[in-house]
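In this view, the complex is presented without one of its protein chains, the others remaining in place.
Right after this comes chain A.
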Amino acid sequence: MPEATKTINIIIIGSGPAGYTAGIYAGRAQLKPLLFTGEEPGGQLSWTTEVENYPGFPDGVQGPELMNKFRDQAEKFGAEIVDAKVEKVDFSARPFKIWSSGKEYQSRAVIIVTGASANWLGLENEKRLKGRGVSSCATCDGFFFRGKDVVVVGGGDVALEDAITLAKVAKSVKIIHRRDCLRASEFMQKRARENEKISFVWNSEVIDVLGDQKVAGVRVKNNQTSEETEIKCDGVFVAIGHHPNTEMFKGQIDLEDRFGYIVLHGGSRTSVEGVFAAGDVADFKYRQAVTAAGMGCMAALDAEKWLESQN
């Protein structure tokens, strides 16, 4: 690990496709970037299994495997990778200050690629029964619901993907969605509709998770009729979108009002000169591995150009 007092050219905060790609480009530009992976090296892709839409892999690739390749490639070109979380940043003066594992680092430029994390419903019993039937990772936990009844909460691609994964083992899968139509892509919708085990509960919100030692069901409220019903199930899989991991940057750079995504100006620039952002932390529209990687490349090129202009 580098000496805490030495000023680094670029610190990259985060390790999804955007972070590692920024690492590859900044590394190749001889900038010796320092990359902090955070608590989940590889980011959201580490939680998935098969990635079918990343170009260059016609037969698909496992998410964790793909991220390991990204990481190897970044390291090969000189990115120094630290498996630790950044706890605090100070962008009020240059060089920027960053703290990790109690140590202070100084950097001339920063690339924020902290990504997004899955949302929970925010119910007390949901929290209590996490790991007892409540889950956000269908690929991890579907195994425990062989021959059981499960529900998936949500209406996007992730919800449908989870439902299809679960239908391979579970007896039945009900998708509970608060609207009367899905947000998911046509392709995923078709796959889900064609699956005999999958059914839909429309216009409904989960208001409680039932069960003493483990999940026994959910209480749902129809938001058109206000009618409340109970659905018996053994598992509840929550797939209701994501929130950007920007807590640490509040008050330091401009975030948009509604969800707190980083606001970008012309490519990858944030409101603070010398601080760049890429990937899901600044993108609520596309949120793909390949777009994140592209944005990570843009951020590294922008940062490189900016550093040159400072000399």
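By our rule, a residue touches a chain if its C-beta (ideal position, glycine included) is under 8 Å from a C-beta of that chain, and two chains touch if they have at least 3 such contacts; residues count from 1.
The working rule: contacts and distances are computed from a predicted model.
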UniProt protein name of the chain not shown, from "Imidazole glycerol phosphate synthase subunit HisF", "ABC transporter ATP-binding protein", "Spore germination protein" or "Thioredoxin": "Thioredoxin"
Which of A:6, A:193 or A:214 contacts the chain that the document leaves out: A:214
Candidate in contact with the missing chain, chosen from A:33, A:63 or A:274: A:63
Sole contact to the chain not displayed, among A:131, A:147, A:251 or A:266: A:131
Hidden partner chain, residues of chain A it touches: 39-42, 45-49, 63-64, 85, 130-135, 137, 139-141, 143-145, 213-214, 235
